[in-house]
Each structure stands twice: as C-alpha cells, then as structure tokens.
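Left out: one protein chain. Kept in place: all the others.
Right after this comes subunit A.
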Amino acid sequence: MKAQIRLRNTLLTLVTYLIAAAFLFPLVWMFMAAFKTEAQAFATPPVFIFTPTLENFEKAMGSYFPALRNSLIAAVGSTVLAFILGLPAAFALAVYPTRRAQNVLTWMLSTKFMPAVGVIVPLFLIYRNLDLLDTLPGLILMYTTMNLPLVVWMMHSYMTEIPYAIYEAAKVDGATVAQEFFGIALPLSTPGMAATALLCLIFAWNEVFFALNLTSSDAAPLSVFIGEFKTSQGLFWAQLSAAATLVVLPVLIFGWIAQRQLVRGLSFGAVK
C-alpha cells in the first residue's frame, strides 16, 4: 500500500516534469537557436549539440538599440507617471474610505477593462492633430492609462494594510496630510511599490497594440521591432532568436522575481 502510494507519487512528479518540459520547449528552442549559426538553426534534423556563437547577438544589437531605448523610456516613463498620479489617489482612497471613494475605486478599475480597440480610432486622430504620433511622449501617455488603474488598485490594497493607529498617532502629533503621505504611507508600502512597479514595467514592455498603431519608426519600441521579423527577416532564425532573447530575458527575470505579486496584480486581489 505504502509502496503503491510512493510509486504513484513518483509517476505524478514525472508527469509534472514532462508537461513542464513541453511548456518550456519553445523558449529553450529559441534560446538555443540564438547561439547557433543560421545553417544550424535551419537544419533538419534539428541540431541539439553545437558550439555556441555570439555572432547573432552582435548582428541583432545594431538594430536593437534604438528600439531598446524606446522601450525602456516608454516603460519607465509610464511607470513613473502612473505612480505620480496614482499614489496620491491610492493613499486618499485608503485613508478616507467613504462610500464614494469605493465607487471611484471600482470605476478606476473598470477602465482597466476598456478594450484598446474601443479608443484607438479617436486617439489616433487626436494624436495626428497634436503631432503625438510616433513620439515617445505619445506612447508614454497611453501606457500610463494602461498602468494607472493597476497602480491605484494595488497600492490602495497595500496602503489599507498599514494599521490605522499609525495615522492616528501622527494626527495627534499634528501631522499634515502631506506628512502622512510622505512620512507614513509611502515608506511603509515600499515593498508594494516595488511589486507594482515591476508589473507596470512588464506590461508596458510587452504592449503591442498601441505601439503598432501609434508609432512607426522614431518611437517604435521592441514589440514593433520584433514584429518586423514576421516577414522577410523571419528567415534568419538565429538572428531572430537572438533578438527575441534580448527582448524576453529582462521580463522573464522580473516576472520570476515578482511571481507572488503577479497573482495579486493579475487578479486584482480577488485571489490571494
């Protein structure tokens, strides 16, 4: 009986590892191709053992840097702007929780569910009139819209976890709202801020729709850059893999670090 259970457990573990291997395969295959020569990347039967080369990374780098710079500026810029706008709101909603505040919070969250296709046409026309098309400020503005509800909602949930007695003590000492905000709320929710920032960076980095429709060349981020590989350049598998590796790796590392907060952010705290 005991041996049977142990056998069953070992088998289940084996199955888990097999499914995991299958799921990781496309990524592993991509990482491997990044270090192959083009001929090796294309070879049938596929080459599993080879001498790695960095040649593809050197080739990909040339065109990669402008897009990388744009992605970095758009992701960091929108995260900072979303924090500047969202932190005070999250603080006010957490510390002065009226019924109206609840409604505001719910409404802000609802904007997160607004499909981009419902707003893209007028935005495109407005951007064209304001000369914001294919500019980084234009992209940052949209990514801020995308991340702001997340910042408010997540930071609100972190800030409500701060014991109210701390605020009360500060009030007795005559603290102003600004002092409560900068002196208590912000320092005590730093871990939450870090997690929220990571999520914002991941979402902005991976965004495709606004990037493709609001930028073309000057402000094109990595998603647009990689999209170009779908046609003729897709024939260069090794180079494509190297570029894709460079695009994916930072997000993978961020995501692995923030995996616990990922659940909270993605389900808006409905599952903890």
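Going forward, a residue touches a chain if its C-beta (ideal position, glycine included) is under 8 Å from a C-beta of that chain, and two chains touch if they have at least 3 such contacts; residues count from 1.
Throughout what follows, contacts and distances are computed from a predicted model.
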item: From "4Fe-4S ferredoxin", "Ion-translocating oxidoreductase complex subunit C", "Binding-protein-dependent transport system inner membrane protein" or "CRISPR-associated endoribonuclease Cas2", the hidden chain's UniProt protein name; value: "Binding-protein-dependent transport system inner membrane protein"
item: Positions on subunit A contacted by the hidden chain, ascending; value: 9, 12-13, 15-17, 19-20, 23-24, 26-27, 29-30, 33, 41-42, 44-46, 85-86, 88-89, 91-97, 101-102, 104, 106, 108-111, 113-126, 141-142, 144-145, 148-149, 152, 160-161, 163-164, 167-168, 171, 176-178, 181, 202, 205-206, 208-209, 212-213, 222-223, 226-227, 229-230, 234-235, 237, 240-241, 244, 247-248, 251-252, 254-256, 259, 262-263, 266-272
